[in-house]
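What you see is the complex with one protein chain gone and the rest in place.
Just so it is clear, A and B label the chains in written order, and each chain counts residues from 1 on its own.
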Amino acid sequence: MAPQYAQSLRFRLPPLLFFLQTGFIVVFIFYVDIEQNVQTKQHAFNNYYSEFQDVHVMVILGFGFLATFLVRYSFSGAGFTLLVAAMAVQWAVILNGVESMYHRGKIWINMRSLVVAEMCTASSLIAIGAVLGKTNPVHLLLIALLEISGFVLNGWLLQTFLKVQFLNTIMLLHIFGAFFGLMLSWVLYRQGSEQQHEKEKIDRKTGLFSVMGTLFLWMFWPSFNSVLVEVDHLDRGRSLRAVYSTYLALAVSAVTAAGFSVLTSPQGKLNLFHIQRCTLAGGVAIGVAMSAVHLPWVAMAIGFAAALISTLGSRYIKVRINKFLNCPWAFTISYYCFFLFQPLMLFAFECHDTCGVLSVHGLPGILGWMVQLFLQIADSDDLTTAVRFAVFHICTLLITLSLSMSLGLITGDFQQYCTYVIGVTGGLEL
Amino acid sequence: MAPQYAQSLRFRLPPLLFFLQTGFIVVFIFYVDIEQNVQTKQHAFNNYYSEFQDVHVMVILGFGFLATFLVRYSFSGAGFTLLVAAMAVQWAVILNGVESMYHRGKIWINMRSLVVAEMCTASSLIAIGAVLGKTNPVHLLLIALLEISGFVLNGWLLQTFLKVQFLNTIMLLHIFGAFFGLMLSWVLYRQGSEQQHEKEKIDRKTGLFSVMGTLFLWMFWPSFNSVLVEVDHLDRGRSLRAVYSTYLALAVSAVTAAGFSVLTSPQGKLNLFHIQRCTLAGGVAIGVAMSAVHLPWVAMAIGFAAALISTLGSRYIKVRINKFLNCPWAFTISYYCFFLFQPLMLFAFECHDTCGVLSVHGLPGILGWMVQLFLQIADSDDLTTAVRFAVFHICTLLITLSLSMSLGLITGDFQQYCTYVIGVTGGLEL
Partner (left out) sequence: MAPQYAQSLRFRLPPLLFFLQTGFIVVFIFYVDIEQNVQTKQHAFNNYYSEFQDVHVMVILGFGFLATFLVRYSFSGAGFTLLVAAMAVQWAVILNGVESMYHRGKIWINMRSLVVAEMCTASSLIAIGAVLGKTNPVHLLLIALLEISGFVLNGWLLQTFLKVQFLNTIMLLHIFGAFFGLMLSWVLYRQGSEQQHEKEKIDRKTGLFSVMGTLFLWMFWPSFNSVLVEVDHLDRGRSLRAVYSTYLALAVSAVTAAGFSVLTSPQGKLNLFHIQRCTLAGGVAIGVAMSAVHLPWVAMAIGFAAALISTLGSRYIKVRINKFLNCPWAFTISYYCFFLFQPLMLFAFECHDTCGVLSVHGLPGILGWMVQLFLQIADSDDLTTAVRFAVFHICTLLITLSLSMSLGLITGDFQQYCTYVIGVTGGLEL
C-alpha cells in the first residue's frame, strides 16, 4: 500500500480530475447562480469579506504548509493540499446547496456559502492529515470528497432531527474530521505501521515552513471562530466575544504548550511538534464550546486545558495503545463494538496518525463539547431544561462520532478492498 | 551581457537610485498632495483599505517570492523585486496623475490612486519576470520605469481615442507586461540562449518559497480583480460577482493545471513549474474577461481553458519555436513585420522566458480578451452594436500589442546598444 509514484498514477489521476471537474461544471451550468439581491450582499460583503479571506488563508496556506514537515514530501504536502482544497470547495458548495436547490430551484453563491464551503474543506483537510505521506493523491481526493459528504449529511441530520443550531453543527468539523481520519488510518495501516514510511520522516529543514503554516492558523483563528457567529444571532457583540475568547484561549494555549513541551522533554527543549500542534488546541476547543462561553477567564481556562490534554495526548497515548493492543480480546471486541464504546476504542487504535489529528483536533474538540455541556447545564434555570439539553447534546456527539467513524471505516475498507483486488495485480492503487 | 556583480555596479546603481529618488521627491514637493475631502475618503477607506492591502501583499510578497526558485538568485529575486516595486509605485503615482495635474493643478493621492499604481507596478514586474536572473538591477529598474510609462500611455490612448472604460484598460496589464517582457527577452538574448545561465538554474530547496509566493497570489487574486470594479459602476453586486468568478476560475484552474501536469509528465508527477505558473492562469483570463462574465459556470470554463492553454503552452511552445526558427526566412519576415503578424510571431520567438510570462500572463490574457469579445457579441441585441463592439475590441488588443511589443523592442535595442558601445570597453552594462 506504499504510495507508488509510478507511471500508473499518470493514467488515473488526470482522468479522475477531469471527470470530476467536468461534472462540477455541468452541475454549475444547470443549478448554481450568483445571488442577485444587492442590498443584502452589500451588507454581507462589508461584514464577511476580510474574515472570508482569513479563513481562505488558513485553509490554503495554513493547512498546506502545516504538512510540509515531512522529508521528501514538503512540496507534495503543499501541492496536494491545494489540489484537494480546490476540488473540495466546489463539492461543498454543491452539497450545502442541495436543500436550497430542492426548495428554491437554485444553489445560490454568496459570501456565506463560500465560508461554509471553506469550513467543510478544512474538515476534510483534517481527515487527510491522518494519512498524509502514506497515500497517493487519488486516494486523498476521494477521501476528502467522501468526508465532506459525510460531514454535510451529519449537519443535516443534526439540524433536522435534533434541531441543533447551524453554528454548533459546523463547529463539529474538528471532531468529525479527526475521527474520520483516525478510523481511516487504522483500517489502512493496521499492520506494518511500526516500520515508518520513508516519506513520513521529519525534515528539520522544512520545519520552519511548518511553523509558518501553524502561525498563520494561530493568527487567523479568531476569524475562523467568529465569522459565522453573527449570522445566527444578528448581534455583533457575540461575534466580537468569539474573537476575544479565541484570541485569549490561543495565547494561553501557546504558553501552556511551550511549558509542557519543555517539561516532558528529557533535554528541556522546545519540541517542534508540540509547538506546531498543541498551540492550536485552544482554538479548536473554544470553537466547539463557544456558544456557552461568556467570560474571558473561562476561555483562558479552556485554552489551558486543551493544550494540556493535547500535549499529554501526543506524548503518552501511543504507549498506552501499544500495551492495550497486546491483549487480543480487547482489540477484537473494540473493533466490532465500535459504536458502543467509541471513547474506549480510541485507546485501542494503532492510530498511525501523521499530523497528530487526534491530539490537535480530536481530543480538544471533545473537551470543548464537554465544557459546553457543563456550562449550559450550570446556566440552566431548572432541572428539566438542563436534562433536556444534556440529552440532546450527548446525542449530537454520539451521532457525529458514529457517523464519522463508520464512514471512515467504510472508506478505508473500500479503498483497501480496491487495493487488494485490483491493486496487487496491476499496481492500481484504487 | 551576463550580469556582472562586479564593483562596477557599485558606481552605477546608487547614483541612479539617488538621482531618481531625489527627482521623485522634488516632483512630490511641487505637484503631489493628499486628497483632503474627508467625506469621500471615509467611503473610500472602508471599501478599499483591505483590498488595497491584499493587492500590496500580492505585488510585494507574491511576485517577490515567485522569483525565488532560481538557484543563487533566491535572495536577489526577492530583494530586486522590492527595490523595483518601491520605485515603480512612486513613478506610477506621478504618471497616472499627469492628467489630473494638467486639469486641477495637483496630483492627488488617495486609496484609488495607490491601487492603480500597484497594478501598474504588477505589470512592470510581469515584464521583468521574463529577463530575471539574466539582468542586473540597473537594467531591471530602467525596464520597469519604461514599461510603466508605456502602459500608462497605452491606457490613455485607449481611453481617449477608443473610449474604452478605465477598468478594461487597466486589466490589459497582463497582456502588456507579458509581451513587453517577451520582446525584450527576445532582443537581448537572441543568440546564446541555448546555454543556460547559471543563475537561471532551478533550486528545488527554495522551491517552497516560490510555492508560497504563488499561493499568496492565488489566495488574494479575487481582491485584485474586484478592487477597481465598483469605481466605474457604483454597484457592489458587480464587485462581488468579480470576487466569486475569480474564486471559481482559480479553483478550476488549480485542478486542471494539476491534471495536465501529471498527464504531461513521463513519471506521472506533479511539476513544480506547472503548479506555480498554471494555477494562476485562470485569474489572469477572468480578470481580462470579467466585465462580460455573468454566470459562475462561464468563469469555471474560462479557468479550465486558461489552465489548459497555459500548461500546454509552457510545455510545447518551445519545441515548436525551435523548429520554426530553423527556417530562416520565417524568422526574418516575422522580425520585420512584427506589427502585422504579432500572433504568428509569438511562435517565432526564441523567448528565453525565465518566469514563463508568456504562458502565465500572455496566452491566458489573450484568451480572456477573446472570451470577452465572444460574450459581448452574444449578448448584443442587434448586429450593428455587435460589429461596432468587435471593431473597437480588436483595435484595443492590436494597439496594446503593438505598443507593448514596439516599446519592448526599443527598450531592448537601446539597452543592447549601450551594452555593446560602452559596455564592452568599460564593463558598463548600461
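To be clear about the criterion, contacts are C-beta pairs under 8 Å (C-beta built on N, C-alpha and C of every residue); 3 or more make two chains touch, one makes a residue touch a chain.
From a predicted model like this one, the values you see are computed outputs, not experimental measurements.
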| item | value |
| --- | --- |
| Options B:I109, B:I377 or B:I410, residue touching the unrepresented chain | B:I109 |
| Contact residue for the chain not shown (choose from A:H56, A:R112, A:H174 or A:R241) | A:R241 |
| Touch list for subunit A against the chain that is not drawn | 46, 50, 54, 204-205, 207-208, 211-212, 215-216, 218-220, 223, 235-237, 239-241, 243-244, 247-248, 250-252, 254-256, 258-260, 262-263, 265-270, 272, 275, 279, 294-297, 300-301, 304 |
| Residue numbers in subunit B that touch the chain omitted from display | 5-11, 13-14, 17-18, 20-21, 24-25, 28-29, 32-34, 36, 38, 41-42, 45-46, 49-50, 53, 56-57, 60-61, 64-65, 68, 74-76, 78-80, 82-83, 86-87, 89-90, 109-111, 114, 137, 205-206, 209 |
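The working rule: only the chains that are shown with their structure count from here on.
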| item | value |
| --- | --- |
| Angle (degrees, nearest 5) of the CA superposition of subunit A onto subunit B | 120 |
| Whole-Å gap between the CA centroids of subunit A and subunit B | 38 |
